[in-house]
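For this depiction, one protein chain was excluded, whereas all remaining protein chains were kept in their positions.
Order as written gives the chain letters A and B; numbering starts at 1 within each chain.
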Amino acid sequence: MNLLEIENLSISFGGLKAVDDVSFAVEEGSVYAIIGPNGAGKSTIFNLLSRFYEPLSGKLNFAGNDLLELGAKDIARLGIARTFQNLDLFEHASVLQNLLVGRHVHNTQSWWRQLLFTGSVVEAELEHRTKVEEVIDFLELAHYRNQIISSLPYGVRKKVELARALCIEPKLLLLDEPSSGLNSEETEEMGFWIEDIRRDLNMTVVLIEHDMSLVKEVSDRVLAIVNGKVAAKGVHGFVQNHPDVVSAYLGDSQ
Amino acid sequence: MRILFKTNYRQDLNLAKHGGHHFWYGLLILILFAAPLMLDGYYIGEATRVLIYAMAGLGLMVLTGFTGQASLGHAAFMAIGAYTNAWFLAHGFSSFVALPMAALLSMIGGLLVAIPAARMSGIYLAIATLAFAIIVEDFAGHLTSITGGNRGMMVDVPTLFGYQIWRSWELYLFVLSVLIVATLAVLNILRSPLGRAMIAVRDSEVSSQALGVNPMKIKVFAFTVSAAITGLAGAFLAHYMLFLTPQIFGILLSIQLLLMIVLGGLGTVHGVFFGAVLIGVLETGISIAKDALPYSIGGLPGIEPFIFGAILISVIAFEPTGIYGRWVKIRSYMEFFPVYRRKSFKRQRAYLKTERLR
Partner (left out) sequence: MNEFLQLLIVGISQGCIYGLMALGFVMIYKATEMVNFAQGDMMMLGSFVAWTLIMDLGMPFWLGVPATLIIMALFGALVDILIVRRVIGQPQFAIVILTLGLGIVFRAAAGMIWGQVPLTIDSPISGFSSFYGIVIGNERLAIIAVTALLIVILWAYFRYSKWGIAMKAASQNQLAAYYSGIPVRVIISAVWAVAAAISALAGILLAPITLIEPMNGLLGIKAFAAAVIGGFGSMPGAILGGLIVGIIEPFAAAYVPAVKGSLVYVVMLIVLALRPQGLFAQIHRKKL
């Protein structure tokens, strides 16, 4: 069953058509990779899904919901979480606080209850903390729990970005270049986590990636975007050897 | 070196994290309440002034320090609170009505400002709030029937359940109690989802949206809470000054409030109090210092603001995290002695990251 359906998605920035008539569907429980040269429009697709941009045309359907009717702040509530390519953490807060913000969509307490910090708020906070600790365990962040983001190294920040998205308990996880900036050991670890996320946490994952070995390792299907258009769609072997994809990456041999 | 051994999550939720906290803050509160027994009238008055600044600063800190919305016009909320309080008292109501009305009207003011302001950011927001304050000050001057205009307005003493609060120590205790309640409310917000959402909006609006936070709602909430608290401070200022004129609530007051929370330590509740004490002490201290200088320098007109400005610049240049920041460093030094590492607080060499692309 398709969890996410994109049809004829297009957007232009100035005169440049950044995304040109892109269509694809992601099956529930699968890992779907989007590849393509830099500037091809991959992150733009994510930003359209997150509703930061307004598309020129196209349909975005998630589990039967029309995303175009929603604003950026409503996407998380539906169960879609994302990470950012350039990392967008809350610099002056601790790891724990960053992750707890991830629980925002699960907040049930009204504002005046929070002002008074009533018993129900305490219960809810303990519950949030327990859930967040599960994610911390999963990604092995316990050591960094109370450290302020600005003091953390890049690799750890990437983990926090991922952890924060997981705290939403989403159905769909959008990862924007999860392995960028990581060495081969860390990339392998990331691959294991993506597998675990799919299997143990029952999430559907869409990832934008450049590291082909990671793509081959984790993804069920691959989409190649070149110059904003779909160049190839299918299983990894098919896409990797598709002539349009090869020429986009390596240039024409003739 | 204190090692905290935590056994359950509830410990992290508590405001007082360990025995030391309980002891020292308890002692502080005790001393504050006992102050009228130890100090005479003049100092109690000064202390009341500092408490009022702290309350106003607390409101501003909620908006600017925790939600990242700059405000150069918070004096406007103090004005609304002060005049509302005075008006209701003058018409026979008790403080039990006048004070909540002051908070309520300030809150409405905050709401009105919030709705356009939430769409602005950075410097535009600051200047919009400044403009708001200038307009309110102008209005206060024109609405002569309500505010007495530029000729001023007398303020009655606070009345609670028929009891009139004439003595300075009674006012002091009244302000102290309300301040403690307000501070607890703010601390509660900070450890709840709303507080975290505010910090999220401050640090990255884009990211917070991706996590389901509605920045508009959060900013409106922050503005209204901030305005309410600062409005209450204004109401108490009215009682402290006993006579209101619009000039009290000019730009210089707004700037002073902002200076206070930045010098104290932006983004912390401690910073509010450090800043208020600093401003209170500085005003008295500079007068004393002026007398200590040789006449050729001390006698110059304008030496006080000069020293004030010079101190300001030095603090910002050398300790931008404010007094609270310096206190944290000192405390760490004492805690980790002799293995304290100065580099643990070293500032990164920062390059300008343009805010024009957001």
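What we mean here is this: contacts are C-beta pairs under 8 Å (C-beta built on N, C-alpha and C of every residue); 3 or more make two chains touch, one makes a residue touch a chain.
Being a predicted model, the structure only gives us computed values, none of them experimental.
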Candidate in contact with the missing chain, chosen from B:M154, B:L242 or B:I316: B:I316
Contact partner of the left-out chain, one of B:V206, B:M241, B:A289 or B:V328: B:V206
Touch with the omitted chain, as defined above, among A:F24, A:F62, A:F84 or A:W193: A:F84
Selected from B:V157, B:M216, B:I251 or B:A289 as touching the chain missing from the view: B:I251
Omitted-chain contact residue, chosen from B:Y124, B:Y163 or B:F336: B:Y124
Absent-chain interface as seen on subunit B, which is shown: 70, 116, 119-120, 122-124, 126-128, 130-132, 134-135, 138-139, 142, 206, 251, 255, 258-259, 262-263, 266, 300-306, 308-310, 312-313, 316-318, 320, 349-358
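FYI, only the chains that are shown with their structure count from here on.
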Subunit B - residues contacting subunit A, complex: 9-10, 12-13, 185, 188-189, 191-197, 199-200, 202-204, 206-215, 221, 267, 348
Of subunit A, residues touching subunit B in the complex: 50, 52, 72-77, 81-82, 84, 88-93, 97, 100-105, 107, 109, 111, 114-117, 121-122, 125-126, 128-130, 133, 150, 164, 168
